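The complex appears here without one of its protein chains, the remainder shown in place.
Should a chain be cited, it is by its letter among A, B and C, assigned in written order, with residues numbered from 1 in that chain.
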Amino acid sequence: MIPRYSRPEMVAIWSPESRFKIWFEIEAHACDAQAALGVIPKANAEAVWRAKDVTFDVARIDEIEAVTKHDVIAFLTHLAEHIGADDARFVHQGMTSSDVLDTALNIQLVRASDLLLVALDRVLAALKARAFEHKDTVRIGRSHGIHAEPTTMGLTFARFYAEMARNRARLVNARAEVATGAISGAVGTFANIDPSVEEHVCKMLGLTPEPISTQVIPRDRHAMFFATLGVIASSIENVAIEIRHMQRTEVLEAEEFFSPGQKGSSAMPHKRNPVLSENLTGLARLVRMAVIPALENVALWHERDISHSSVERAIGPDATITLDFALHRLAGLVEKLVIYPENMLRNMNQFKGLVMSQRVLLALTQAGVSREDSYRLVQRNAMKVWEKGADFKTELLADPEVTAALSPAEIEEKFDLGYHTKHVDTIFARVFGT
Amino acid sequence: MIPRYSRPEMVAIWSPESRFKIWFEIEAHACDAQAALGVIPKANAEAVWRAKDVTFDVARIDEIEAVTKHDVIAFLTHLAEHIGADDARFVHQGMTSSDVLDTALNIQLVRASDLLLVALDRVLAALKARAFEHKDTVRIGRSHGIHAEPTTMGLTFARFYAEMARNRARLVNARAEVATGAISGAVGTFANIDPSVEEHVCKMLGLTPEPISTQVIPRDRHAMFFATLGVIASSIENVAIEIRHMQRTEVLEAEEFFSPGQKGSSAMPHKRNPVLSENLTGLARLVRMAVIPALENVALWHERDISHSSVERAIGPDATITLDFALHRLAGLVEKLVIYPENMLRNMNQFKGLVMSQRVLLALTQAGVSREDSYRLVQRNAMKVWEKGADFKTELLADPEVTAALSPAEIEEKFDLGYHTKHVDTIFARVFGT
Amino acid sequence: MIPRYSRPEMVAIWSPESRFKIWFEIEAHACDAQAALGVIPKANAEAVWRAKDVTFDVARIDEIEAVTKHDVIAFLTHLAEHIGADDARFVHQGMTSSDVLDTALNIQLVRASDLLLVALDRVLAALKARAFEHKDTVRIGRSHGIHAEPTTMGLTFARFYAEMARNRARLVNARAEVATGAISGAVGTFANIDPSVEEHVCKMLGLTPEPISTQVIPRDRHAMFFATLGVIASSIENVAIEIRHMQRTEVLEAEEFFSPGQKGSSAMPHKRNPVLSENLTGLARLVRMAVIPALENVALWHERDISHSSVERAIGPDATITLDFALHRLAGLVEKLVIYPENMLRNMNQFKGLVMSQRVLLALTQAGVSREDSYRLVQRNAMKVWEKGADFKTELLADPEVTAALSPAEIEEKFDLGYHTKHVDTIFARVFGT
Partner (left out) sequence: MIPRYSRPEMVAIWSPESRFKIWFEIEAHACDAQAALGVIPKANAEAVWRAKDVTFDVARIDEIEAVTKHDVIAFLTHLAEHIGADDARFVHQGMTSSDVLDTALNIQLVRASDLLLVALDRVLAALKARAFEHKDTVRIGRSHGIHAEPTTMGLTFARFYAEMARNRARLVNARAEVATGAISGAVGTFANIDPSVEEHVCKMLGLTPEPISTQVIPRDRHAMFFATLGVIASSIENVAIEIRHMQRTEVLEAEEFFSPGQKGSSAMPHKRNPVLSENLTGLARLVRMAVIPALENVALWHERDISHSSVERAIGPDATITLDFALHRLAGLVEKLVIYPENMLRNMNQFKGLVMSQRVLLALTQAGVSREDSYRLVQRNAMKVWEKGADFKTELLADPEVTAALSPAEIEEKFDLGYHTKHVDTIFARVFGT
């Protein structure tokens, strides 16, 4: 986690204080369930809740851990300092550390997912607003970086919206993947603890009991979770690359918002760099980094080995914090993106009507001109545009062989941009609903 | 794709013949829709179906492509050779190559998914059968590769079953991700073709129309697809590692089936190598290889660039063929896996009851012995086992300080394996339903 | 391996015929060494060489393998069919299959490296030629995709040359990593074969004896090899991205060569797509795919497990064949790249001298104008260029506050491109030597 690429809300989820709070809740709910079963006295279970509003002292726990060399025991020792050794003596009974650790990790991932969903919703709202704003802003569509046919800026935003909406659905799935808890003991057999404890703890904490755990919750769930983050990150890169292209000097169809004081160079007004979208490109790589180790974490030895643990200490916070930051940066970028419709038109007309040559060709053929002749006619006029900078429509109108087949009005009609935008509403209805 | 790691059914999906057949179907259905719209004559649309049962001549198409340098045009030219140039002249009207290519790729991925689902179902059936067969076969559970507490072989299979059932659900999602088609033209605006053509083609071919495409179907879908295959592959590795561990000489709780003639070494009967599960470990890496490039494929320039194409030519067939083969290999491996319950017992008893020390410790505490004393008592008897190979229960029964707190029957009870297996039915109900 | 992305010379290295030929050579040289030691009769060793010019019958060997289920034994059986069972009886004595398989793999990798070096040399020659050709062709340098200061096209080629020269040195290292052989027996102890056999075989086949092997040659070597291919592939992507940018419609400073018949669209002369460099971008991803599994292959169980084998069957040929093809494609692309110096000038002058504003600013300061005033002066003239399309130099010459500080000649001098190119020769000398 790099401070400059993080938001405090997400960082807070991964703080030691949050983790200890979650550990406390798991232990306290487990005591309630144990008391309900008659395994431990009700009074002791109730006593635990006295620490409900405590902010646990991380330094003190670290101090104890330095002696016990065991993080969960250190926490429990400190907890006993709050509720009294006597009342605390049934806490954690029948449980193993992993019951607490794995359930807590999943709670953190679920909470992180909830923040990511908020961030995605902000991205979606921004994309939708800009899509409708520029629904009819014509620009040239490009394949291979080469001008192809007209499209609209609104369709570009709409397509990113649809992609991010898919990512939202994927994230909901990913959240469900990790929204499980396990209180099942040393090898998952519930030998020392009744399954109803797991059920109670999970219910109170918004989780589903893991149907079958070993000592740990199976890591295919986390692999799927981080793989999904990797896909979302790649979509961020997709939007970022589009913006970087739009901003490059020769294109300049859009620019990242620059506050007056922030200008790249006061002497070189063109020197406004798309640093946010470049940064998002890099952040996407950082989030994707988590995917392979998460996949490598799935195959553990027998009922568990602990190789996954160090990996998750890193990628748990890093991937969620970075993705959260990137989504909000992306949302802000889209919200404020400065669009230059006039430059879009200028670029589209760079080849003076040539992008319409396919339509003219088709029209000639449909007017009865042979395929070969149609090509010849279009090509000889296209070449005048290409080589001498002539205007394509003017040339066509002046070419007797062309006008013999198509009336001036018919030629004019081929240059009507409405031809290309006639289905924009249909597509918008598909993407945004009616 | 490596022939020795492939099954003909999956390979067939990716053959040129299959691809051309799919291209044909897309074109023929599109003609129907165009005819229904009145854009092309009905007779021409009907004529196209004359090639319905043709197996297209790949060599001939290659020959034409060598001239035209364009695969779709080569195919269309060859198609015209079958249905007559005149009748063929409206085929592909208003479409671009990507309409055919991308829709066809998704059909291949959908068909591949269907085969993968069959393979997963075979794996699930095998795991379930072996789980019930060995529901009560006790073995030692291990954390960190070290003996922990007893569990059963059935639970091991049940856990793999649950993991593969999750993978099945993920694969169904992944299939839906790529089950879309697009007939939307050069930059996705439907400028030259009505959206109803796309709807008809998709409906006839079992796809959903892509709500918004550019020239291409968005690649976040394929990224999610291949990421999901990577997760499934990692689960295969998870099972494979377990089997490899069970088969290692010192453990020998299970062995891959060896047909009599196949023995690793006739002179060294112990030399039966877990080559199938080792192979599955490697195949998992091969499937996972597809994940990163699929993520890198998402960010295309503007309405499309073609950087993704070569990647998909490789990973499309390779990842699906390898995963399909691996799943069937895994199913066969599980179906025939030779289990050695007696070795499981032998291993569990290696430390002569020591795995029960935690229970004894707890019982002593509950019987009123102080925590410190309980530890001391357990430890001094455990040490006799560890250092001199004594039997733990015998030592406990002979220790007056222990018998002062626990009756012989109570001590006996702590060594009852039923304590550890009492919730196996509960867990099975969770995993397999009632 | 995808046929369309492969060259026959590299494919041949990985053919079964080549592999069997290498196996033969290893066995024959080993017989010589064994005979020299007196372990086997000289006559038998000599007899083996009778198969020196045999092209082994792959179908026949496959047939035998279908029975024996062992590739090396199948080969040896077939070899005996050529040299006579009696003469063949000492072949392979004291060796294990891995001695042959691993040594053969390394020979294939070494030969692949040699072809890759040839390909890299072709790339280097092309880059060098184009660098000198365009040493003084001025173009605008860009950071963040935004115009910065002038540079030359020759420097661009020179920088790619320097990068590829580094790759050449890395590949030489990578080749040395895998240029080892091992004939050390079942667990690498030489229990059944004298180390001198290994030394002889390696010497005859251009390898170094592996100082310490187990059953296998250690896989950190191969990890380093494939990691190096991944770096080279990334450099190919680097060049490809530059070309794709130069070719995009609004920039058009260069184009991939299009043969007359190959034009993207006869009617749309601007529609020439940079398909080769887009393809190279994808091929780079394919080569990089090999890196992670090669790293995962390093950690084998004890003296060997066979998990690496299936991975190498794929990535061995795939990564080398794809990289070889990509390097030659890149070389051809660079050799024939069509450069448009006039478009470079046009683009550079898009902002009518604004790229020189930094120099003017510096000059004003050095002429004694305060930093604040200098900024103000430059900025107000820059804004006229930016907002009204004026010419920067003309405006400066017409601004009395500017001319009070700088003479017209001094202002003119600031627009001298020679200022930016004065060290091109120095840099060329660094890159290409004197």
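To be clear about the criterion, a residue touches a chain if its C-beta (ideal position, glycine included) is under 8 Å from a C-beta of that chain, and two chains touch if they have at least 3 such contacts.
Only a predicted model underlies this, so the values are computations on that prediction, with no experimental measurement involved.
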Where the complex has a chain not shown, which of A:305, A:324 or A:395 is the residue touching it? A:305
From the list B:78, B:142, B:222 or B:285, pick the residue that touches the absent chain. B:142
Among C:12, C:37, C:67 or C:212, single out the residue that touches the unshown chain. C:212
Tell me where the left-out chain touches chain C, residue by residue. 141-145, 148-151, 155, 158-159, 162-163, 166-167, 170, 173, 177, 185-192, 195, 209, 211-215, 218, 220-221, 223-224, 227-228, 230-231, 233-235, 237-238, 240-242, 245, 281, 284, 288, 291-292, 295-296, 298-306, 362, 419-424, 426-427, 430-431
For chain A, residues touching the missing partner are 2, 4-5, 69, 244, 262, 273, 275, 278-279, 281-283, 285-286, 288-290, 292-293, 296-297, 301, 305-311, 313-315, 318
To test your reading of the contact rule: which positions on chain B touch the chain that is missing from view? 140, 142-148, 244-245, 247-251, 264-275, 278, 292, 296, 347, 350-351, 354-355, 357-358, 360-361, 375, 378-379, 382-383, 385-386
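We adopt the following convention: only the chains that are shown with their structure count from here on.
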Indicate which of the five shapes (line, ring, star, complete, other) describes how the chains touch one another. complete
Using Cα averages as centroids, what's the distance between chain A and chain B in whole Å? 25
Quick check: what residues of chain A touch more than one other chain, meaning two or more? 142-145, 148, 245, 292, 296, 358
